[in-house]
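The structure appears right after this line, and notes come after that.
Missing here: one protein chain of the complex. Every other protein chain is in place.
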Amino acid sequence: MKLGSTYTLSAIAALLDSPFSGDENLAVTGINEIHRVKHGDIVFVDHPKYYDKALNCNASVVLINKEVEVPEGKGIIICGDPFRSFNFILNYFYPFEFPEKSSQFELGEGSKIHPTAVIGKNVKIGKNTLIYPNVTILDNVIIGDNVIIQSGSVIGSFGFYYKNRGSHFERLYSCGRVIIENKVEIGANCTIDKGVSADTVIGENTIIDNLVQIGHDTVIGKNCLIAAQCGIAGCVNIGDKVTIWGQVGMASSVTIGDGAIIHAQTGVAKSLEGGKTYFGSPADESRNKLRELAALRNLHKILEQKNM
Amino acid sequence: MKLGSTYTLSAIAALLDSPFSGDENLAVTGINEIHRVKHGDIVFVDHPKYYDKALNCNASVVLINKEVEVPEGKGIIICGDPFRSFNFILNYFYPFEFPEKSSQFELGEGSKIHPTAVIGKNVKIGKNTLIYPNVTILDNVIIGDNVIIQSGSVIGSFGFYYKNRGSHFERLYSCGRVIIENKVEIGANCTIDKGVSADTVIGENTIIDNLVQIGHDTVIGKNCLIAAQCGIAGCVNIGDKVTIWGQVGMASSVTIGDGAIIHAQTGVAKSLEGGKTYFGSPADESRNKLRELAALRNLHKILEQKNM
Partner (left out) sequence: MKLGSTYTLSAIAALLDSPFSGDENLAVTGINEIHRVKHGDIVFVDHPKYYDKALNCNASVVLINKEVEVPEGKGIIICGDPFRSFNFILNYFYPFEFPEKSSQFELGEGSKIHPTAVIGKNVKIGKNTLIYPNVTILDNVIIGDNVIIQSGSVIGSFGFYYKNRGSHFERLYSCGRVIIENKVEIGANCTIDKGVSADTVIGENTIIDNLVQIGHDTVIGKNCLIAAQCGIAGCVNIGDKVTIWGQVGMASSVTIGDGAIIHAQTGVAKSLEGGKTYFGSPADESRNKLRELAALRNLHKILEQKNM
């Protein structure tokens, strides 16, 4: 997310009432979770395992719970609880608001919204787009032209991103948007979470069947086909022309290359190269998995023959 | 779908502005996708792999992208793009309309519709049927007596049937209906797609749990039990007294025999005989699958013993 205007490192540190290291005038323009971070952004890290990754990512400012050497051209802010400080900044610049039934949203020519659909604030809908009955579009959603969203789907729900505090879970605010590009079609009773600090994006011409879950900050390319009941976690990157058959599950932060084909019920826990066909839970190349299954079908006969 | 009245082969060809072969007066009464086609129907085929199947099916007229010998008693219409021509005819006889909140539908005695439910056009609801809050019933849905549809379910959404045009996906219009027979019970947040050119049917006494997906043109028999989160694709035929436990997935166009029992999380990619019990992804007879799993559990011990 952009912060709206440019701030200095010292101004952000003052906001958090926390010490900093680095050029006090360092320009800070945004805030982002590490998966989507850009130059000028604030990021946070609170586990030593990820210190190096955070300090060497594109962010300009790192909220961190240890004094460390400041990388060239960057700043750090020392926070007792970087997650909470990050959440504080998100909510300071994008304060949480409960959605109201809005009568004000941008609506392109030829688009139709069923009167039972709920449309939140800061929503833009392009031309010739159809929003079916009982759809919920929450705040900060951008929908292109010639889009179809079928009944009961929820666009812009919160991300499932929590810190385990032992005694309870603490939610990271979802301040990002959902961007649905032109000619996307979304089935019935789907759920598409907004980004935490970036955007969840469904690329042009992508078709999504019923009861599909798309997590926060996930970016899906163009011309993809996603069949019913797939569950795509948060921070996933899916390329173009990817085909995902029914009930596939995908863990957070994986990357799927262009043109991959993923058979039904596959469980994707690691990134997959494009141009190949996958099956199984955990996913493997389809031909490997089918060979394994064939071997397994014959195993007991072989063992009997060999008296094993 | 019926065309409303009887047309001639030459009249349909004229509508498509395309050449035809066969008796110009051949009677044409309907249009249907190949899985559900009847005598008098128009069907389409655009891939050489399926030419024979289409030319030898029950349809009277085949929209085809090649000049071929006309089967006895049939007609063909030569189209550059049979998918598009088929779609054109569907939409000509059943023009697409965005749903409106209708106040006019047939409602039997003793039935109750919660005021927050949305009911489309051409909907008939029998006696003593209960439609719960926030249900969406789209156009062209027939519901019998003593039916229960729980909250958030969507009946009559579009089918997931697209042609890949390379640059984009082109939807086949869904002009069919959903028919829900007497004493069917449907859980919460389910999605039941309408038929493309025939009907999606849920047979008498069949019980469906929450979050279940039923695809276009699928026909489910009587006295079936379908547990939560099952996903049944399009054009599936399920017999009577079939039990399907939770999270089962079923690929399009498979047939399941009467009395089959399918254990939870099974993935059905091929047709299954009735009267048997199945498990696994891909599905196998349960006893085979359990024997495989037992062998697999012991495999590493055997390999160690044999020093393999």
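Which chain is which? They are A and B, in the order written, and residues in each are numbered from 1.
Here is the rule we go by: a residue touches a chain if its C-beta (ideal position, glycine included) is under 8 Å from a C-beta of that chain, and two chains touch if they have at least 3 such contacts.
If you're wondering where the values come from, they're calculated on a predicted model, not measured in any experiment.
Of B:Leu15, B:Val70 or B:Leu130, it is B:Leu130 that touches the chain left out of the display. Touch with the chain that is not drawn comes from one residue among B:Leu26, B:Ile125, B:Leu211 or B:Val268, which is B:Leu211. Residue B:Ser151 is the one among B:Ser18, B:Ser151, B:Ser253 or B:Thr277 that touches the chain missing from this view. Although one chain is not displayed, its contacts with chain B can still be listed: residues 112, 114-116, 130, 132-134, 148, 150-152, 183, 185, 187-189, 205, 207, 209-211, 223, 225, 227-229, 245-247, 264-265, 281, 293, 296-297, 299-300, 303, 308. Touching residues on chain A toward the chain that is not drawn are 98-101, 116, 118, 134, 136, 138, 152-154, 157-158, 160, 162, 164, 167-169, 171, 189-191, 193, 211, 213, 215, 229, 231, 233, 247, 249, 251, 265, 267, 269, 281-282, 284, 288, 291-292, 295-296, 299, 302, 306.
Here is the rule we use: only the chains that are shown with their structure count from here on.
If you average the Cα atoms of chain A and of chain B, the two centres end up 32 Å apart.
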